[in-house]
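Accompanying notes for the structure given below.
This part shows subunit A:
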Amino acid sequence: MVEVKRLIVLPGDFIKERKGEKLGKNVYVEGSNVFSRVIGILKLSENEIEVYPLSGKYMPMVGDKVVGIVKEVEVSGWLIDINSPYPAFLPLSEGVESFIDSRSDLSKFFGTNDIIFCKISRVTKNKIVQVSMRDFLARKLYSGIIIKVSPSKIPRIIGKAGSMINLIKNKTNCDIYTGQNGVIWIRGDEKAKAIEAILTIEKESHITGLTEKIEKLLSG
Partner candidate 1 sequence: MEGKYALELLERGKRIDERAFDEFRQIEILKGVIQKAEGSARVKLGKTEVIAGVKIGIGTPFEDTPDEGILVVNTEFTPLASPDFESGPPGENAVELARIVDRAIRESKCIDLKKLVIVPGEKVLSVFIDIHIINHEGNLIDAAALASIAALTNTRVPKVEDEKTILRGQYEKDLPLLYKPITVSVCKVGKNLLLDPNLNEEDVLDSKLTIGIRDDDKICALQKQGKAFKFEEVEKMLDLAIEKSKILRSLL
Partner candidate 2 sequence: MENSKKELLVDGKRLDGRALDQLRPIQMKLDVVSQADGSAEVRFGNTIAIASVYGPRALYPRFLQESETGILRCRYNMAPFSVEDRKSPGPDRRSIELSKVIRLALKPAIFLEEFPKATIDVFIEIIQGDGSTRVSGINAASLALASAGVPMRALVTGCSVGKIDGSLVVDLTGEEDMNSESDVAVAMIPDKNEITLLQADGELTKEELLKVLNYARENCLKINEIQKKVLRDKYKTVESE
């Protein structure tokens, strides 16, 4: 089956009749007809129908790696802002390796406004969200700054197998953590250039020739 790239679909646009394909994100079915739910780019392959949204809020999915900001230190864990209509909770057991006396002050591990890179570990049907630091990549992020982009642009910012984000990291010598929730943490002397590159990708994510444009921007 031909991969149809860059075909923009609108909510309600008829995609095709379902012939046993898996339904990816942002499509819905009425009878055997598949439609788009959002404005986005249609991705059709032999066994999956999916639409990549061009806008929208971050909805947490298990397994996503996100950049979060600690909002509140609570008794048994921390409340984390993951840039979503839904707050996340980092339980004590998922945040710290060793045994912690419940009377100790948890803010010495993570304090308000600390930035963390963590994993979404649970999402219930009613959107109660739990995150965990039990991942190879999870860590507290020191210094640096945060920028927020539309979560739907993150795949383009990362690029195929990380090609785009690595290009930016290499050319600017910055440490960059990209959260699937649209929050990006950057640290380094040339972070202004990195930010410009990222914001350009966000604005023009759906056009071709973007990679060349970014390379040019970063070399300048």
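One rule holds in what follows: contacts are C-beta pairs under 8 Å (C-beta built on N, C-alpha and C of every residue); 3 or more make two chains touch, one makes a residue touch a chain; residues count from 1.
For anyone wondering why these and not others, all candidates are chains of the complex that A comes from, given by their letters.
Here the structure is a predicted model, which means the values were calculated and not measured.
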Single touching candidate for subunit A, where 1 or 2 all sit in one complex: 2
Residues on subunit A engaged by candidate 2 in the complex (per definition of touch): 8, 10-12, 26, 28, 35, 37-39, 53-57, 59, 85-87, 125-127, 152, 203-204, 206-207
